[in-house]
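Just one protein chain is left out here, and the rest sit where they should.
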Amino acid sequence: MSEQLYRENILDHSRHPRNKGEIDDPTATYQDTNPLCGDEVRMDVRIEGDAVAEIKFSGRGCAISQASASMLTEMVAGQSLEQVKAISREDILDELGVPISPARMKCAMLGLKVLKSAIYGVPQDDDTL
Amino acid sequence: MSEQLYRENILDHSRHPRNKGEIDDPTATYQDTNPLCGDEVRMDVRIEGDAVAEIKFSGRGCAISQASASMLTEMVAGQSLEQVKAISREDILDELGVPISPARMKCAMLGLKVLKSAIYGVPQDDDTL
Amino acid sequence: MATTIPAPTTLGASIRRDFPILQQENERGQRLSFLDSAASSQKPQVVIDAVSSYYAEENANIHRGVYTLSERATARYEEARQEVASFINAASPKECIFTRNTTEAINLVAQSWGRANVRNGDLIVITEMDHHSNIVPWQLLAEAVGAEIAAVGISDDGRLDLESLNRLLAREPKVVAFPHVSNALGTVNPAAEIIRRAKQAGATVLVDSAQGTPHLPVDVRALGADFLAFSGHKVLAPMGSGVLWGRLDLLQAMPPFLGGGGMIRKVEIGRSTWADVPARFEAGTPAVGDAVGLGAALRYLTRLDMAAVSAHEEALTRYALERLAELPGVTVFGPPAGEDHAGVISFTVEEIHPHDVASVLNGENVAVRAGHHCCQPLMARLGVVATTRASFSVYSDRDDVDRLAEAIMKAQRIFAA
Partner (left out) sequence: MATTIPAPTTLGASIRRDFPILQQENERGQRLSFLDSAASSQKPQVVIDAVSSYYAEENANIHRGVYTLSERATARYEEARQEVASFINAASPKECIFTRNTTEAINLVAQSWGRANVRNGDLIVITEMDHHSNIVPWQLLAEAVGAEIAAVGISDDGRLDLESLNRLLAREPKVVAFPHVSNALGTVNPAAEIIRRAKQAGATVLVDSAQGTPHLPVDVRALGADFLAFSGHKVLAPMGSGVLWGRLDLLQAMPPFLGGGGMIRKVEIGRSTWADVPARFEAGTPAVGDAVGLGAALRYLTRLDMAAVSAHEEALTRYALERLAELPGVTVFGPPAGEDHAGVISFTVEEIHPHDVASVLNGENVAVRAGHHCCQPLMARLGVVATTRASFSVYSDRDDVDRLAEAIMKAQRIFAA
């Protein structure tokens, strides 16, 4: 189980997060914490036209939450807002490629929740991502 | 069980209570109810010197509570206050002569509790009769 | 539907074997007729087993545990919540809060919603037939905030007086709280109609369904109430399980009831913020085993079909009312047999105190309750100190009723001797 959970891609993203940092004057930004574990993720997005021109994330927390946020920034770079809005929980799970148990689901979804909250401009609910 | 509980003496005392009534100018009097069943018993006592010169009870309730109160008035007539104070739960149970189950114990002891409360001049506790 | 369910009159006998406690006999070889189900129902083996298996295989504290047992316990707990939501047709499991019992559920509303919404001079409407658990919490609230309490009257045959309700509604009460079914008389109140009128008058409405949920199919959305409370232990589930259902928007606006672990978002020494519903109202480690048992009980009842349960109990009540009517000296309270008389029958026997009746019945292994049934105001209204009460559940049958009638006659013989 643990070997499965902490596959190379997760460990790699958590050790070497992609697009980590902040954007000075972001078009959209949002930050949230997972109150149960204390994971924190912030997403800064610069939108040009109808697409994600730049995205950066910052935060701290477990490998799952940070790797998932890092992967997400790679997934959405250059995508249209419609495409970003269409990203589902399943897309994230596919990208992570490891079995996420119920208790860790909130960690895995924190990045997506924060990004969608930033883009919609209203806090998104965990259950309806 | 039911035949045992409602032996002739109980039924007789509950149908034909002894010393039922009130005393006009009692030396001691007390009334209490059994909050769980609604049984009510009042005891009026006229004390002369150090002894029970007259005792009457009134009230309403189940056969056990009323028979027990009725029997008690017969037990204490003419006795000294010391003797009355010494009457125990066991004495009452002996006099009733039938098995009293835990739930009916408060009914069986109501008369004694009221009489002792009257004589001591302070409410007596069920557990320490 | 009617073709797939057991015929109402056979529901009782055909499932008695599911309930281990009913297999007991007394020292004289008499079977147990358990006729105190309104106080607490007996539990089928599937419920007892669900609780034992939970502790033998899945037990752990829930939420926040990242290990497998805790995840499984959490899943079982939330499945039970889902089972509750389906059973009463709630819009979402989030609307279902686990409590110890009906009493705690009503106190939760009175303390949390009540203190936030009821003001000095406001009117709280209850009824003359309420259980103490739907009276005292409102008294405590009324005293704390300076509100007034008034009770809807009842007719001599134990039905709510809807004229009296209308008069009180004209005063625009803040809350109307009433029993779905009377635990002392068996009266099934016209809940949907009462709710409709009360809401029209602007009141927030709580249904005390402690006796409704065991006897009737309950659909909170069809009823249209704001809150509904019931006890797991009266619907075949373990003691220690109860439910408060509330409309989500109301619950979400309510301050906490009890404070502690699990109901917080963030705690600092000086101040805290609260978790979402339903966690906000479930402070501390919940009774997960009891909740799991409740889930199993509701699945069992759903399999029996609550419409069938209700028909079974109505038929049995009709039969019992007929049998008792044949007995001279027996007075039955509450409405005559019919759809608005659920499986609860209160009676007195001339010249024999209700407790003595119950004691004689116990000698015949017929278990009934005697007393005020936590309804002192109702007893006062009926002019009695106490009654003897027989009440039914899914496992009750005609034999129980026959044995009840015979035992009453025996009591009469003993006391007439």
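Chains: A, B and C, in written order; residue numbering restarts at 1 for each.
In this section, contacts are C-beta pairs under 8 Å (C-beta built on N, C-alpha and C of every residue); 3 or more make two chains touch, one makes a residue touch a chain.
This is a predicted model, so every value here is computed, not measured.
Q: Since one chain is left out of the picture, which of the remaining chains does it touch in the full complex?
A: A, B, C
Q: Given that one chain is not shown, which residue among C:21, C:75 or C:253 touches it?
A: Looking across C:21, C:75 or C:253, the contact with the absent chain belongs to C:21.
Q: Kindly state which of the options A:36, A:51 or A:93 is in contact with the chain not pictured.
A: Only one listed residue reaches the unshown chain, and that is A:36.
Q: Per the definition of touch given earlier, which of A:43, A:64 or A:87 contacts the omitted chain?
A: Result: among the candidates, A:64 touches the missing chain.
Q: Which positions on chain B touch the chain that was left off?
A: Considering the whole complex, chain B reaches the absent chain at 35-37, 101-104.
Q: Given the full complex, what residues of chain C touch the hidden partner chain?
A: Touch with the absent chain occurs at residues 20-21, 24, 26, 32, 34, 36, 39-40, 42-43, 45, 47-48, 51-52, 55-61, 64-70, 100-104, 106-107, 110, 126, 128, 131-133, 135-137, 139-140, 149-151, 231, 233, 238-240, 242, 256, 258-264, 266-272, 283-290, 355, 358-359, 361-362, 366-371, 374, 376-377, 380.
Q: For the chain that got dropped from the picture, name the residues of chain A it touches.
A: Within chain A, the residues that touch the unshown chain are 1-6, 11, 36-38, 60-64, 101, 104, 107.
The rule we apply is simple: only the chains that are shown with their structure count from here on.
Q: For the protein chains shown, what form does their contact graph take: line, ring, star, complete or other?
A: Basically the chains just string along in a line.
Q: If I average the CA coordinates per chain, which chain comes out farthest from chain C?
A: For chain C, the chain whose C-alpha mean is farthest off is A.
Q: Measuring centre to centre with CA averages, how many angstrom lie between chain A and chain C?
A: The answer is 47 Å.
Q: Two-or-more-chain contact residues of chain B, please, as numbers and ranges.
A: Counting only residues that touch two or more other chains, chain B contributes none.
Q: Residue numbers in chain C touching 2 or more other chains?
A: If we look for residues of chain C contacting two or more partner chains, we find none.
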